[in-house]
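Every protein chain of the complex appears in place save one, which is left out.
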Amino acid sequence: MNLKNKTLAGLILTALMLAACSPAPSQPTSEVSPPIVPSIMESKVTPPVENKLRTLTVMTHDSFAVSEEVVAEFERQNNVKVNFLLGGDAGSSLNRAVLTKASPLADVFYGIDNTFLSRALREDIFEAYASPVLKDIPDVFKLDAENRALPVDFGDVCINYDKAYFKEKGLAVPQSLQDLVKPEYKGLLVTENPAVSSPGLAFLLATVADSGADAYLDFWKAMRENGVVVVNDWSTAYYTNFSGSSGKGQQPMVVSYSSSPVAELIFASEPLTEPPTASITGKNTCFRQVEFVGILKGTAQRALAEKWVDFMLSVPFQEDLPLQMFVYPVNSQAKLPEEFVRFAQISEEPAMLSVDVIDKNREQWINAWDEVTLR
Amino acid sequence: MRRQNGESSAPQTNTAAPRLPLWLWAAPLAFLALFFFYPLSAVLRLAGETALTAGLERIAWPRVGGALWFTFWQASLSTLLTLLVGLPAAFVLARYRFRGKRILSALLAIPFILPTVVTAAGFNALLGPNGWINALVIRAFDLASPPVVIINTLSAILLAHIFYNTSVVIRVVGSSWEQLDYRLEQAARSLGASGGRAFLEVTLPLLRPAILAAALLVFLFDFTSFGVILLLGGPRFTTLEVEIYLQTMQFLNLPLAGLLSMLQLACTLSITALYLRLNRRQPVSLSPRVSLGGLWTATTARQRMLVGGVMLGVGALLLKPLTALVLRSVLTTSPTESFGLTLDYYRELFVNRRQTFFYVPPILALRNSLIYGAVTVMISLGLGLLTAFALNRRGRFERVMEAVLMLPLGTSAVTLGLGFLVVFSRPPVDLRSAPWLIPAAHSLVALPFVVRTIQPVLTSIPPVLREAAAVLGASPWRVRREIDLPIAARAALAGAVFAFTISLGEFGATSFLARPEYPTLPVAIFRFLSQPGGLNYGQAMAMATLLMAICGLSVLLIENIEIG
Partner (left out) sequence: MLEVREIVKAYESQPLLRGISFSVSMGETVCLLGASGSGKSTLLRIIAGLEQPDDGQVLWQGEDLAAIPVHRRQFGLVFQDYALFPHRSVAENISFGLRMQGLAREVIQERVAAALEQVNMKSFAARRVTDLSGGEQQRVALARALAPRPKLLMFDEPLGALDKALRTQLLDELRKLLQNSEIPAIYVTHDQEEAFAIADRLVLLHEGCVEQEGPPPEVYARPTSPWAARFLGFINLLPGKVVSSNPLRVETALGCWWAGNSTMCHIPAEKPVTLLLKPYGALPVTDRSGHNLLEGVVQSVLFRGEGFRVDVLVQGQEFQFVLNQYFAVGQTLVLKVAPEAVLCLGEGN
């Protein structure tokens, strides 16, 4: 290395060190919340507080989102630091919890839905907890009688359509799943592989509920002949194939969430007056997913974990849910934000299947679907 | 090569000169044991235990066979095609001097780091049904439907593998080619060999070790390919890795996942063994051409065609999807289909509009990515140098170790990630409080690359140079420092670039192990892409552009550290 380049290398190194040592970028000062991102250095030099700062670890899927101030409020009230372990979708994050149950990584697990609930209960990863807040939650969401898994939110997996496309072509929007096999909708729907994707699985379950366990394969055969497009994951379906998204794809219908149109409005790159997409919310066209939280077996902080569960079910958190994760609160006391009231659609008659039926047949349904639709 | 008479070719093995002790292996072995074998065996044990209680009836054998077959042939085909694209590019970059070469060579490193979601977006913007190519053709010929159908076909898989791994070929073969004395080829030409003949009979055999090494790396990468198959191949294609992911993360079918992992390991071992066998011929010692002088300038029309053609072709293949991404990050899309230029997405990156807890400030993601990258370079370069030195002694143990070293590259990331979760879930190594586990995991993948780039250069150093140094009073360690290190420095830099880019682009392990406090750029991109909305999409593209820029700049910086 000659001198000039020694200097260069030195500069790079210095820059890296500086980057490593500089405190986390400061938050906008107007916010009252503490810095959310403790840097590595910081955590080392934190002086011991009188009553030691406890940590609560929450394991969840990677779509989990929450407002800073909501978490900060909980942390302040309970003098605790909340850590989140994110990763995987609904199914795989649950499996992480199952596979590490011998030495659990977290105190609380959130994000398991009704399509996987039975697996969690069978694997016995939760401790029962009858939260007092449950009284504000309609019974229809309480799918575990023993209260090992407590409902937090729900959402409908629905077909979204590109309003402009249907208007331009003068095409009627399909009203039921059975409409989808009509020739005028040939090649217009993209859905996700249920083996890989959570909305894909939900949509498969909707078709099972709609056609019946013995006839759903015929439906899919017809769908295949009618050119249904299957991709593996939601991002590809939505951003690559769907014509209503920024990806400007080929299919004007996509399997997504009933709340996606609201998200399109809120995250529009230019201000919009109404969403460019909408959901089809006919009978059985949507599958209702309910998400649960549970206290992981073996937690050393049962009391704190209970507090967190109560917190997730209570109004502040519940009201934060819609605009963070685009799901609906289960707590009947929680008010919906304005955008949701105006534009979010909810299915009056969503498809539902009992968790036990789902659990018993999930793998077999997926495999049979795979044979019929893909091979 | 330059032996005058029989005398000096008297066997020169076991020279008493710079023999290094066996404990060179200690650090690399400890590293592998802790971060590879321990987690892996934990998962396999878990799978075994489950199999004992649950039985094996959930194993669908034909499916396993199908996945295995497809995995093999798509990897073989991908590797072949990648070599076909990469070798001409390696040649031109190693031999010719031309304007913009440094920038181009840094740009060519970028595809390697892109998270698959981003690549998929780039491919789609370019080749998708509404991509530019189709749009152009439709407009030009007034067609009703897009003529190019690539997404969710085998072609997409192959194309993406070429896209990702061409830079591996360029780097591994290129650094060898640069060191190759071009006078050898000229000698062959003067003896009456045509250009092609001289290449086939002189250059190719001398490059053989490097080409084999590159082929092995690319093959293993393609063999364990996951994101590309899932996102670009679509649901019709299943490789072992995809199947392992499905069985582990979706169906919780551990016995099958364990079986598949073992199958994959066995394949990796056999492939590596085959490679080592092919490569067994004693490597020829070449006097390394350390000075980088002697580069050609394209003067004749034919040479210009060659340089220009190859660079344009490879550039188009590798850089166009990147350009598509960059453009997407500055174009607004609205329902009215009118496109406008904007910097909103970049501006928006710096704003936590919804005050979400998981907001990732770009500077923070950047900082984390750079730190992880730097630590990965340090770990893998340190261990890689030790390993390459240790491998320079050719014994039975070394041959076995050479195969063992490649294992992490050919091992399921899902299985390994799971292993990390299982074994590092309690003190002393608790992944919840040990962010350095991430660079450690990255180093596991980077190490084989570093070793494969450094080791061929070390073996090509004539032993007599080390002997000369020893006679002049250099101790074995000093010999390494004064002779091996400086000569291998260029290769070490290439290895460093690999390590850095691997770390920069890695998403799987990071998302698996990372705490939200330490997000990296790919993690941030992924978060944006998992929610609907034009702004989210635009921000993902902006973040991806940032990632690419950082990668290009870093590679430029690393490569311009001059030696000697």
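Structural remarks
Order of writing sets the chain letters: A and B. Residues in each chain are counted from 1.
Convention: contacts are C-beta pairs under 8 Å (C-beta built on N, C-alpha and C of every residue); 3 or more make two chains touch, one makes a residue touch a chain.
This is a predicted model, so every value here is computed, not measured.
Here is the thing to keep in mind: the chain we left out touches B in the whole complex. When the missing chain is restored to the complex, the residue among B:L83, B:I483 or B:L535 that touches it is B:I483. The missing chain, though absent from the display, is touched by one residue of B:L349, B:A470, B:L504 or B:A524; that residue is B:A470.
In the full complex, chain B touches the omitted chain through residues 2, 4-8, 10-11, 14-17, 287-291, 462, 464-465, 467-476, 478, 482-483, 486-487, 563-564.
We adopt the following convention: only the chains that are shown with their structure count from here on.
Chain geometry summary: the mean Cα position of chain A and that of chain B are 32 Å apart.
Those residues of chain B that touch chain A in the shared complex are 46, 60, 117, 120-121, 124, 128-130, 146, 151-152, 230-231, 234-236, 246, 248-252, 254, 332-335, 342, 344-345, 352, 354-359, 361, 363-364, 366-367, 370-371, 374, 418, 421-422, 425-426, 431-432, 435, 511-512, 514-517, 526-527, 529-538, 557, 560-563.
Within the complex formed with chain B, the residues of chain A that make contact are 1-2, 4-5, 8-9, 12, 16, 19-20, 22, 24-25, 27-28, 31, 33, 36-38, 40, 57, 62-71, 83-88, 91-92, 95-96, 98-100, 102-105, 119, 164, 193, 195-196, 230-236, 238-240, 243, 245-250, 256-257, 260, 263-264, 266-270, 272, 276, 323-324, 326, 363, 367, 370, 374-375.
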